[in-house]
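One structure is given below, represented as structure tokens, and several questions about it will come after.
For this view, one protein chain was removed and the others were kept in their places.
As written, the chain order gives the labels A, B, C and D, with residue 1 at the start of each chain.
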């Protein structure tokens, strides 16, 4: 996960629609409309935004999902057809928003971050989900095609749970619940990674172990940025006076709020653990330096004196009677062995061995 | 203590009952019912949840303890018989909740974490305790069989203190008080561990001392997560407008609140102490590196020059008149002793010895 | 970016006008006046401040931009002509203000910091922008000539967007929006620098890498000081009861507030990343020390014993029968090779190689 | 100062009276009663708690000081005679309370921590002081005999200041003022210790300097725990609606509050200073390692090459004409001196000497 680049948006009029994210293909993107109440359900692709208007106005719940904010002309069309504020459209297109809740009166605007773990690249991907909640409709704008909303679509089709009996605010809640469920999955992946790094730390810390810890800390920094403001977003929804959010949904929002707090708590717990792991790593390096130093000192302390002794008897003094002794060599050897063993025992005593 | 894994809950309808914890056997789990007032006490096992209904409705206090949330069908049965909200049932089953307080109107839902010290594995165990407090009943859902509530059961049987004269909110308080008493026991165990690590630090810090500090910090991180939100839970109970919590219990809740704050304070104190101990450990490594370096430098500084001198007189120059001196050897020796002693004194002076 | 020096302002009467910044030339500075409403637009340089008065009083929106607060006599003239409070004039001249919002009743005073990235000096430049918002006018005081408001001037001239249809508070918002757009640009530059330092860290950290990290942390410290209080400034505007700020502008201020929070968040994210990068750098030094130590220990441990052996056979004892052995040299060599290889294998085993 | 052990209190009924502190002898403990108003003063030992009742009820101020909470039966007797709540009695006995303020309606309960510096053991001692303030009485429960209240007793006896003219709340304030005065004394002792450690740091940091810093940090951690909550206790007294605390005392409480904040500020200042001192210590170790390394490197870099040269001329090649040169030895010596001086100058240049 990396911060997004804002291209060349600077200096433009507020509300100008210029995309700031990665302009990868929006080729297989589509717009799908669900219209349902307790008794019926319609599911159909949208080719012309104007076609949505009768559904959006009708009393039944209409959920329009836009697969990619990059679909040309779509945002502008929604703006015109449903009379959306240009600042909101700009925020939908600027996919570097932080999670937020904004009440525009006739409609409410939410921004969430969908997190996923890309098992191929082995990193977390992030995608902005913008929701516009009206009296009879909910529009969800995704950054890229692909989502994890299929279970909800099934529940709508098969009328599982209360989804078909509720208003669009419950549909919005259901989407947010799925997004937050995804957070738990991503957290679990991170938890697994942390555990594996901990195992490496305990057995054999290597040069790149800290880099792994750094990578994880970095991912948590970005995770936190995505999750933390969501607490306030959901709390704002709960406290909201807007008639668009019904009392019956509040209990569900309370549950969701609780889930998000748990995610945020876990992120902080992981941060604390990583910081503690890093300390362990750094001390393991120091300990290893110590170990290496001990070997070096041991060798030097034993062999420097011994070599000095051989040096003495290698001197070419003419008058050097000891060299002529009968057991000179043997005595010297005995002395050297004694010295070597003595040093060794001394280091043993000092607990260096 | 490790964070729990959430299995494959992602994407399900809110309120679906899927257990997320360890599926160890719930084989010896039971459901026990106490029904009592000032004048009578009934204690009997429950085999069919429906049998609880008359007790739960009757004016006398009914405490139903469920030993394991995994007992098949039990949660669903309670949900049906007492008309509980599915989100609450989900939270009872998801044993990775944080401590919380939720008022559902007819009943109040609490989540606590029971901590225990497993002396065999030498680690803290954690178990979720979910309480549902109604007008005439209290239901406690444990994660696993086994608890520390026996003293309370005895007090009910023998009518010790005010338990038999009070309403179910006091029973709930009494359970929470026992749970918090358990926190003090666990804290004491951790305190003992910290003291023993401190003793090691003061005498002979070893390579794995930091790992022990890390383990303790890790345990405190999880402890904190269990205890910290409980402050707010009990404060919410005290402030509660619900008729289910009587004024006479508030004084006891205030006392409990105070106990939890003391636990939380101690956790923070231990964290500070561990962080300071870690600094001491790291500096002890550096000091030891210094000590080793001093020995190495001492040996090198004394023997490198001496060996150099022997090397000089080991050279094979033909014209080397000093080698023929009468006391060349003795003079050289004197010189070497002087040099060695000089170096030694120099290091003494520098306070390196 | 460096903190400004306050020259010798100490002890003066509150409201005395003495400039505290860099007194570089204000030679090409000018005062430009825009007067516009939906139907007309006038753009003309101002040579005498009194000429502004009829415009400032007229119902149409008047935007007067002063290129440099150092223009002699200009501040005093505005003070007299428009009856400004001396403390405000002092604050305009003291360009070391923090961003602030002050309501003086008839007019509102804002201070902002304009940031720019000087690609030649490769550092962030900072310039104070003071805004005075009256009922029918907006005056902007810059510290130095040069700004990034040209896009707004074009929008006024060509009547793009709602600028010509709005009151001076929207003009103030539009200026602030451009200033905040500039923050994103500066942040992007910093983000690029951080990424390049991260790349160096990953490949080949050098002695001055930490100095680069330190430089970046230093820049973020100053950035934060410029941006953080702006949150409160804009929030104060939103909450303001002043009739000078119209309800129609509030939605735009909310958007601006959100942008500033995003900038502030990013600054904090970068701080966290830099702090983590610094840890990686410090551990990379320790790792390198370890690597060097290993080489040293390896050489010492292999050659010290070998040299000792050669020393033995270099001793001049007369009675040294081994020297006369037929294969003495070869045996010794074999022994030395064995020892050398043994040491090497031992280090391999210890994972030091 | 160490955290207290809670013996085996777990699982007991709330309000059970079991002491959790050190059960050292309460043998010379006594209960003393003062009864006074503007016109009279009575001072007498209490042998039977019931004897206190008439005094406690009478309009004159009654101060009963209990020297030790361990005096057998005393707490229970007070509970019965003055009808105290069991939870309060439990808190008086559990001397591991944090400072707190609890209003029980007819009486108010305070807990404070008395700090003293034990000059023999060279450590801070801590003692719980529990105060029960009624309409006409004040009871002070100490943990151990011995206190610093003698000046107050003298003031009562001799009617110094306003003590004899005031109600029991002023007596309580006077006790608390003496306790807080004790904090300043303890802080001064700690300040002296910190200064002496700073002096050691500046001259000659030793291996156990960090342990001294650690000890001081540890003491501050416990000090902070005793002092910090007292701010809130005194603020609660000031804000209190209770008729037991008269308006005339509020000015004195404000002064006391201010004193406690100063103590708390000083504790934080000392913490900051100790943390900075620790950094200085750690860097002094690193600097010393550097110094030792320099000496080692200097000796090795000078003598390794020189010894190599002597080795060359110690080789026994038959064809080694240089050995036969007339001034071979002298030339070699000159070379070695040049090399040695060269290395020395090189290190000088590198600023290593």
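We take it that a residue touches a chain if its C-beta (ideal position, glycine included) is under 8 Å from a C-beta of that chain, and two chains touch if they have at least 3 such contacts.
What you are looking at is a predicted structure, and each value in this text was computed from that prediction instead of being measured.
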Those residues of chain D which, in the complete complex, touch the missing chain: 148, 150-151, 155, 160-161, 163, 174, 177-178, 181-182, 184-185, 188, 191, 202, 251-252, 254-255, 258, 261-262, 265-266, 269, 272-273, 276-277, 279-280, 282-283, 286-287, 289-290, 293-294, 296-297, 300-301, 304-305, 307-308, 311-312, 314-320, 351-352
Positions on chain C contacted by the hidden chain, ascending: 3, 5-6, 9-15, 85, 87, 90-91, 96-98, 100, 102, 104, 204, 207, 210-211, 214, 217-218, 221-222, 225, 278, 281-282, 285-286, 288-289, 292-293, 295-296, 299-300, 303-304, 306-307, 309-311, 313-316, 320, 323-329, 332
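The rule is simple: only the chains that are shown with their structure count from here on.
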Lowest number of touching-chain links that must be crossed from chain A to chain D: 2
Relative orientation of copies chain B and chain C, as a Cα rotation angle in degrees, nearest 5: 145
Type of chain A:chain C copy interface by residue overlap (half), same or different: different
Inter-chain centre distance, chain A versus chain B - centres from mean C-alpha coordinates, in Å: 26
Mean-CA-position distance for chain D and chain C (Å): 42
Of all residues in chain A, the ones touching two or more other chains: 282, 286, 289, 293, 296, 300, 304, 307, 311, 314-316, 320
Arrangement of touching chains [line / ring / star / complete / other]: line
All pairs of touching chains, each written as two labels joined by a dash: A-B, A-C, B-D
